[in-house]
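Got a structure for you, questions after.
Every protein chain except one is present and positioned as in the full complex.
Chain lettering (A and B) follows the sequence in which the chains are written, and residue indices restart at 1 in each chain.
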Amino acid sequence: MSGWEVALQLELRGITKRFGSLVANDGIDLTVESGEIHALLGENGAGKSTLMNVLYGLLQPDQGQILLDGEPVEFHNPREALAAGIGMVHQHFMLVPVFTVAENVMLGVERTSVLGLLNRRRARQDVLELSSKYGLAIDPDVLVENLPVGIQQRVEIVKALHREASIVILDEPTAVLTPGETNELFRIMRELQASGKSIIFISHKLKEVQEIADRITVIRRGKVVGAPPPTATDEELASLMVGRAVELTVHKEPAHPREVTLEVEDLRVESAGGRAVVDGISLEVRSGEIVGIAGVQGNGQTELCEAIMGLLPVKSGSIIVAGQDLTGARTRVVLESGVSYIPEDRQEDGIVESFSLADNLVLDVYNRAPFASGLALHIDTIRESAAKHMDEYDIRATSIDMTVGTLSGGNQQKVIVARELGREVRLLVANQPTRGLDVGSIEFVHSRLVAARDQGTAVLICSTELDEIFALADRIIVMYEGRIAGIRPPTVSIEEIGLLMAGAGSDDSVPEAQPA
Amino acid sequence: MTAIPVVRHQRAAIDRQQAIAGIFVMLGLVDIFVFGFLADKGDAVFTFTLTGAAVSVPNLNLAPGPVSEGLGALSIVLGLLYAGLKLTSLSRRLTAATVMLAFVVAFLCWCDAGRTPLPFVSLMQTTMLASIPLVLGALSGCLCERSGVINIAIEGQLLLGAFAGAVIASSFGSIWLGLFSGSIAGGLLGALLAVFAIRYVVDQIILGVVLNVFASGLTGYLYDQALVPYQNRLNSPNTFSSIKIPVLGDIPIIGPILFDSTIFLYITYVMVALVHIGLFKTRWGLRVRAVGEHPTAADTVGIRVLFTRYRNVILGGLVAGIGGASLTIGSVGSFGKDISSGQGYIALAAMIFGRWTPLGATGAALLFGFSVALANVLGTIGAPIPSDFLLMLPYVATIVAVAGFVGKSRAPKADGQPYVKS
Partner (left out) sequence: MSENLTGPGGNGPEHKAGPVEGPPGAEGSPGDTGPDAATAAQANVATSLLNAVLEGNSAVVTFLAIVTAIIIGGLLIAFSSPTVLHAWSHLFSAPGAAFSTAWAVAASAFSAMLEGAIFNPHTISAAFHGGSIAAIFNPLSETAVNATPLILSGLAVALAFRAGLFNIGATGQFIGGAMIAGWIGFAVHMPMILHVVVAVIGGFIGGSITGGFVGFMKARTGAHEVIVTIMLNYVMEFLILFLLGLAVFRAPGLPNPVSPPVDNNAMLPHLAGATLRINAGFLVALAAALAVGWLLNRTTVGFELRTVGANPNAARAAGMSPERTWITVMLICGGLAGLAGASVILGTDFALTPQIYGTYGIDAITVALLGRAKPGGVVLAALLYGSLNAGGVTMQAQTQIPVDITTVIQALIVLFVAAPPLVREIYHLRGRRNREGGQLLAKGWSS
């Protein structure tokens, strides 16, 4: 446990990694000096995680070299990377949910007594020691599955420290954290730095990078495109990251809200354990407006959407769409009363990857006229309509018979948007409609959503990206721990929304707050 | 992805407690109205002494009417308590065990009322004997599935183990070599399972079924082709004889049941202990379970996922192979076509019933072995129930279990999912 020694200097030279025809990393050079917090900034899909997986021995580079203190090294697996002092906290935690914290920390480096019996006491001690040394406050005996994500992340950090990592990679660590938890993480990062560790901090959030990083490297489309100082402005960083000056606002006229289309009244949804994940939400969405729900992931947004769609049971409260009571209605009934749905997880809930484009374009309308009558499907009609949609929504595919799983994420999302908006829609529920997409596709989806609004659709959007919320929403609702923390017009500052997302400064007059 | 489990678990959690309580009450009613009221005249007699035993234990005479009614009433009360109270998991299990035991006793009283005495010790001896392949097969399942590979091929492993055990013991005249070969044969099928499941990522359920067909076809073919014409040379092995453990073997009732049997029973004891301690107390087990629960996490801390799976699947095969050998050189000697007769599937059921734990699986296997033994014994005393129903029991119990109880317990998370790195 000699974490106090001076950390290593790390150098990556000309790292190239291809997946088939896709070049994920293209000759990347990166130097991390010992004891610095080095931010790796880039869009989703820019190749940051791939690079770190190469560094961590999970992937083998096609070309290039890794040097530690000037010595070339090769990592064929994580074990070798760990032995060299590199630890990684993955974006999706690498923790075994049914193990205790101590078991997770000792896994792979267990101490044993005679006959290979586990020395659990020793493992507990190690966790407690590290926990107090860095102010992590972790109980070694709790099952990981019972811990909140913020704490799970600390367990990951302890795992890395326990393995005496001198370079710690944090892959998008703030994606699942509230602003408060993020600040706490930053404090821990600084403590690590003070004890001599180097940190590679991966993010696509400008503010965070500016706040914590000593140096910044920006990656775009697999290449290093710049190393701006942390003092660079938002605009400078953003243009480096996406390659052109992005317009964070979508061209849209002021909304003309009309009658109330969606009316949610005191809605409660419970989790398996009986905990309220949606806890007394009341809101309304009018036809011709976009209501944006902001919040850190996991604060009940998904459950709210799924409850509206009839995918989760409603404990109490009511959901009314265009005067029709849809509380507890089956999903099919909800869909048939003019509601469209863009689910959060595209591949999991939105499309069937092994199906053709044509089949995916009728996935939730296959049983209605004109696509079917009685039992019989009308294949010709389905194909004609698919060809039309493919054209209209600019879906890049060779034919309507192409398997959707082979399309890019952006095109897959266009399939969903085409399907959901290509029919008469009273209400659109869109959960994270642009997650993981490239900028071009994001713009496309945004413009379609605004167009739907202008045609009189009521639009409810959940997003964890504040930029998206501010770009689209005519009204912003912030959710925190299943409740509405506040309703604001899009003219307020990002900081104000951020505070609400963290549970600070919520106002109690929420249910009465109505659109201006 | 998030949607439905929430619904189902929530509903099931309430349903399950009520449903189990309902089953308890129903069993109690059956105790009273079937086993109590409808019992034939005369006492049920249980004998506890084998002929030639040093210590003689007096027979137990029970009057089916009052005994069954009393036990039934107890079950009903427990059922009502179960429905009404919030019990800890230990007391829940105790309650369930009590109700089941009461049911079995009432049932036995009903069966034996006014008939020849029921030889308890030999019933339990048969139970132990019948349980050996089930326990070892279930342990094979635990070893594989804890590492994340579904093992439906237990049946085939038993069959190959039985075949190799008999043939090798017969042709080389060494039962120990037979035992060893039986284990190796099971291990080989395990290796085949491992290669196809891990290297070629074939669906493991399909694979298991096909390997069972393969083992059945292969042993059936070789049996007709070679064992029938050369019965004397290839298929007439000696069998292991009983070893009585000094002192322990002389304890009345328990001794002859637990400590006077072939080497297979003692191997089984050791295996159960080894697998249990191995999985839950050692570094080896921690890593195996990590691989079965979250292989990616195991990989990132430097555990070799595929190696672990290969090793465990082959180990499982070796263990099940011993169970297979017990079917031939542990009891009847010669091999017969499809001698395992579905016991591999019962072992699978026992493993699931026992929630993927060695001890639980052993308990379930004993329960299933008991129902098989009971079917035999009741046939001989002419009980008023067709033996087909008793033989059906393990399967029905398993369906009830997966429908009611096991929903709550979890298979290893990555069980059945191949680990593919790109």
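The definition used in the following text is that contacts are C-beta pairs under 8 Å (C-beta built on N, C-alpha and C of every residue); 3 or more make two chains touch, one makes a residue touch a chain.
Keep in mind the model is a prediction, meaning the values are calculated, not measured.
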Touching partners, among the displayed chains, of the absent chain: A, B
Among A:Leu177, A:Leu206 or A:Met309, the residue in touch with the chain that has been omitted: A:Met309
Residue in contact with the excluded chain [from B:Phe196, B:Phe259, B:Tyr310 or B:Phe370]: B:Phe196
Chain not shown: contacting residue from B:Gln204, B:Thr268 or B:Ser340: B:Gln204
Given A:Ile216, A:Ala255, A:Ile351 or A:Leu472, the one touching the chain that is not displayed: A:Ile351
Those residues of subunit A which, in the complete complex, touch the missing chain: 17, 19-22, 24, 44-50, 53, 58-59, 90-92, 94, 171-172, 309, 311, 330-336, 341, 343, 345-356, 359, 363-364, 366-367, 372, 375-377, 379, 396-398, 402-403, 405-409, 411-412, 435-437
Residues belonging to subunit B that touch the chain removed from view: 1, 3-4, 8, 12, 150, 152, 196, 200-207, 209-214, 216-218, 220-226, 229-230, 296, 299-300, 342, 345, 348-349, 352, 386, 388-389, 391-392, 395-396, 398-399, 402-404, 406-407, 410-422
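The rule is short, and it goes like this: only the chains that are shown with their structure count from here on.
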Inter-chain centre distance, subunit A versus subunit B - centres from mean C-alpha coordinates, in Å: 46
Subunit A residues touching subunit B - in the complex, by the definition given at the top: 19, 56, 58, 77-79, 82, 88, 90, 93-99, 103-104, 106-110, 112, 115-118, 159, 163, 270-272, 274, 302-303, 306, 311-313, 345, 348-349
Parts of subunit B lying in touch with subunit A, wherever the complex brings them together: 1-7, 9-10, 13, 277, 281-284, 286-287, 289-290, 293-294, 296-303, 410, 413, 421-422
